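Left out: one protein chain. Kept in place: all the others.
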Amino acid sequence: MEPWRTAISNVEQNRILIRGRPVEELMAGGNFADVAFLLLRGRLPTAAESRTWNAILIAVADHGPTPPSTMAARVIASGNRRALEAAVAGGLLAVGDAHGGAGEATMHILRRALAMIRDQGITAESVADRLVDEYRSRGERIPGIGHRVHTRDPRTEALWAIARDAGLAGDAIEVMRALAAAIAKSGRPLPVNFDGALAAVLVDMGFEPAIGKVAFLLGRCAGIAAHVLEELTRERPMRIEVPFVYDGS
Amino acid sequence: MEPWRTAISNVEQNRILIRGRPVEELMAGGNFADVAFLLLRGRLPTAAESRTWNAILIAVADHGPTPPSTMAARVIASGNRRALEAAVAGGLLAVGDAHGGAGEATMHILRRALAMIRDQGITAESVADRLVDEYRSRGERIPGIGHRVHTRDPRTEALWAIARDAGLAGDAIEVMRALAAAIAKSGRPLPVNFDGALAAVLVDMGFEPAIGKVAFLLGRCAGIAAHVLEELTRERPMRIEVPFVYDGS
Amino acid sequence: MEPWRTAISNVEQNRILIRGRPVEELMAGGNFADVAFLLLRGRLPTAAESRTWNAILIAVADHGPTPPSTMAARVIASGNRRALEAAVAGGLLAVGDAHGGAGEATMHILRRALAMIRDQGITAESVADRLVDEYRSRGERIPGIGHRVHTRDPRTEALWAIARDAGLAGDAIEVMRALAAAIAKSGRPLPVNFDGALAAVLVDMGFEPAIGKVAFLLGRCAGIAAHVLEELTRERPMRIEVPFVYDGS
Partner (left out) sequence: MEPWRTAISNVEQNRILIRGRPVEELMAGGNFADVAFLLLRGRLPTAAESRTWNAILIAVADHGPTPPSTMAARVIASGNRRALEAAVAGGLLAVGDAHGGAGEATMHILRRALAMIRDQGITAESVADRLVDEYRSRGERIPGIGHRVHTRDPRTEALWAIARDAGLAGDAIEVMRALAAAIAKSGRPLPVNFDGALAAVLVDMGFEPAIGKVAFLLGRCAGIAAHVLEELTRERPMRIEVPFVYDGS
C-alpha cells in the first residue's frame, strides 16, 4: 500500500506540527478560527483577515431551530439520545445546495464576473446586467440574493463594514452590489443575503469556492451542537411530531 | 403541532439574536470560539475562559490523517467527490467512545472523584487509588491516560499551563495527576493524554461532560475539512487501497 | 500496514465470492433478504428462516413520514437536493436508542430471561414478574412494550403467526407475552410493540442482539429512500417549517 501524503500536519511521537508549527505554540494565546484558517489556507491570517474570518464564522453559527440542518439535528437527537455525534453530523448533511450551498455557488459566479471585468475591460454594472439576463433566460435565480425570512439581512452590512474597515473589501463586493442592483431594476428589490455577503468577502480574500461551504459547515457546527444539547437536556425522547396527510390512492 | 421552544437564538425578520445579543454585535471584533462558548453555555466567556477554550479547540483541531475520523473523511471523499458535507459529516461519525469520546468519559469520573473528596473529606490521592483499584478489578482502563502514539502528550502540559496562567486550574487537574500517579505506582507510567487534559480543564471550568465530546467535534471539524479539501484537490478518485486477506471458509 | 482480514467476502479479478459462494449463483433465482442473512449470519437461511426474516424486514420498512429517521431524511433532502445519499444516511442516524433501538435492548433482556429460566428452573411468568419489578424499582420501562400510536401493533401478531407457522416460534415469544402480562397486572395493558415482537423472533432464531438494530436499519433504508425521492420530486426546496417560540432571557 502506497503511503498517504499530507501537507497539513505531521504527527510524530510527542510532537504535533500543524502546517509546520508546534501545536503548543498555536495553543498559547491563539484564536481557534485562526488555526482553522491556517489548516485550510496553509498560513496564519493577518490581523485584518482574522477579524473578517472570525466574523464570517460567527455570522453563520446559528439561525434558530428552523434551517434544515438544525431541524434535522434536533429530530435525530429526539430518536438517538446516546450518540450526539450522530445528531451533529446528521445536521451537517443538510448543508447542500438549497441550504448553505449558495455561498460556494455565488463564489463561482463572482470569480467569473471578475474575470469578465478584467478580460473584457467592462464595468461591474455591465457584467451584472449580462449575468442577470443570462440566468433569467435559463429560468434560474442568481444565488446570494433574496432571503426567505429577511428583507435586509443584518449580517450582510455588518460583514461588509468589517471587511472595509479591515481593508479587505474589494471588487467582489462591488460586483455583488451590482448584481443586486441589476435584479432590482427589473422587479422588486431583494437583499444580498449572507451567502452572497460571505461569498464576496471570501473571493476578495482569495479563497477557493469550496471554502464557502466549509465556512458554513464549521460555523454552523457550533449552533447545531448547542441545539442538540438543548434537545437532549430539555425535551423528552420522540417528542417531535408533524401533521401529515396521506394523498395516495 | 406544538411549537418547538428554544432559549438559544431568536430569529425574526431582519433581526437575529444569539442568546439575546444581536449577531452584528457579536461579529464586530468577535472571536468565533467565544460565540461557540456563548451558544453552548448561555453567556460569553471571561478573558481567561476565552484563552483556555480557544486553546482546547486548537489542540484538538488536527492530529494528522490517521485518527478514524480524519481517515474516514478522506476515504469518503475519495468515493464521493461532489458532496464535501458528506465527507466532513462522515468523519465526525467516527468520534464515538474509542476515539474522541474519552474526554466526556473522563469528565464523568472527575466529577465523581470531586464529589468523593468533598463528601468524604479524603485526599485526591486516596480517591485516585480507589478508582484505579475499582477499574482494575472490573478489567477496565481509566480513560484519559495513555496514548497510542505519544509517551508525553505535548498538548497536555501546554493546556494546563494556559489554564494555570488564566487562573482556571482547579481540583480536577489535581485529581487527573493523582490518577496518573496511582496508575504509575503499579506498572509503567502513562501520560495524561489530551482527552484527560481537556476533561480536567472543562470540569474546572464548570462544563457538563457532554461538552467534552462537543469540543472535540467542533475543533476537529476544522482539521477534517482541511483533509477533505486536500483529498479532493490533490488525489485522484478511488485512490485508497488497503491490503486484505480473506480468512473465511 | 497489517492487512485487514475478513471472512465475509473475497474479491479477486473477475471473481466475487460472498461467504464462499459466487455472486452469480446467488443472483440467479435469489432473494435479496436471504443474501443479507447470508452476509450477517454466515450461511443461507432455511425456507422457514427466509419467510420469517423477510417478514421482519418488510414490517420495519416504513411507518410513514413521522418517525425521526424518516422525518430527518426528508428535512435533509429539503436542504440538500443533490446528494440523496446524505438524506438516506442522515435518516439512519436517527435510529438510536429511543427510535429503532428497542429491538436490540429487548433482545438483551430476553436472553437474560431465558438464561434465568434455564439456570434457575423457574417459569416465564416468574421471570417476567421479577424483571418488571426490577425495572419498576429503577424507574425504567421494559422496552418492547407500548407504542405511541398503536394500542395493538398489527405487525406483532402477524410476525408471530408467521414464525409459528414456520416452526420458529420458541421460548422468547413466550417470555415476551409474559412480560406484557406482568405489566398489565399492575396497570393498563400495553401491547407488545414491533420492537418487542422482532426481538423475540430474532432471539428464537439464534441471532445476536446487534441484529435487532441491523434489521431495522436495513428494512427502514427502503422506506427512507422512498420518502427522500418523494421529497425531491414532489416538494420544493426548503419547504419545511416548524413553529417555534423563543423562551430565553
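Every chain is named by a letter (A, B and C) in the order it is written, and numbering of its residues begins at 1.
Rule of thumb we're sticking to: a contact is a pair of C-beta atoms (placed from the backbone, for glycine too) under 8 Å apart; a residue touches a chain by one contact, two chains touch by 3 or more.
On a predicted model such as this, the values are computed, not experimentally measured, just so you know.
Undergrad: Would you mind spotting which of C:Gly121, C:Gly139 or C:Pro243 touches the chain that isn't drawn?
TA: Of the candidates C:Gly121, C:Gly139 or C:Pro243, C:Pro243 is in touch with the missing chain.
Undergrad: With the missing chain put back, one of C:Asn14, C:Ser137 or C:Ser249 would touch it. Which one?
TA: Hidden-chain contact among the options goes to C:Asn14.
Undergrad: In the complete assembly, which of B:Ile16, B:Ala87 or B:Val192 touches the absent chain?
TA: Result: among the candidates, B:Ala87 touches the missing chain.
Undergrad: Footprint of the hidden chain on subunit A, which residues?
TA: Interface with the chain not displayed, on the subunit A side: 1, 3-10, 17, 19-20, 42, 80, 82-83, 85-86, 89-90, 93, 242-249.
Undergrad: So that we can see where the missing chain sits, which residues of subunit B does it touch?
TA: So the residues of subunit B touching the unseen chain are 1, 64-69, 71-72, 75-76, 78-83, 86-87, 89-90, 93-101, 148, 237-238, 240-242, 244, 246.
Undergrad: Please output the residues of subunit C touching the missing chain, sorted low to high.
TA: The list for subunit C reads 1-2, 4-16, 18, 22-24, 26-33, 35-36, 39-40, 51, 54-55, 57-59, 61-66, 74, 83-86, 88-90, 92-93, 95-96, 149-155, 157-159, 162, 208, 210, 213-214, 217-219, 221-223, 225-227, 229-230, 232, 234, 240-243.
The rule we apply is simple: only the chains that are shown with their structure count from here on.
Undergrad: Find the geometric centre of each of subunit A and subunit C from their Cα atoms only, then give the gap between the two centres in Å, rounded to an integer.
TA: 38
Undergrad: Roughly how many whole angstrom separate the Cα centroids of subunit A and subunit B?
TA: 24
Undergrad: Please work out the Cα centroid separation of subunit B and subunit C, and write it as a whole number of Å.
TA: Using C-alpha averages as centres, the distance is 32 Å.
Undergrad: Which positions in subunit B touch two or more other chains at once?
TA: Where subunit B meets two or more other chains at a single residue, that happens at 1, 4-10, 83, 85-86, 89-90, 93, 242-243.
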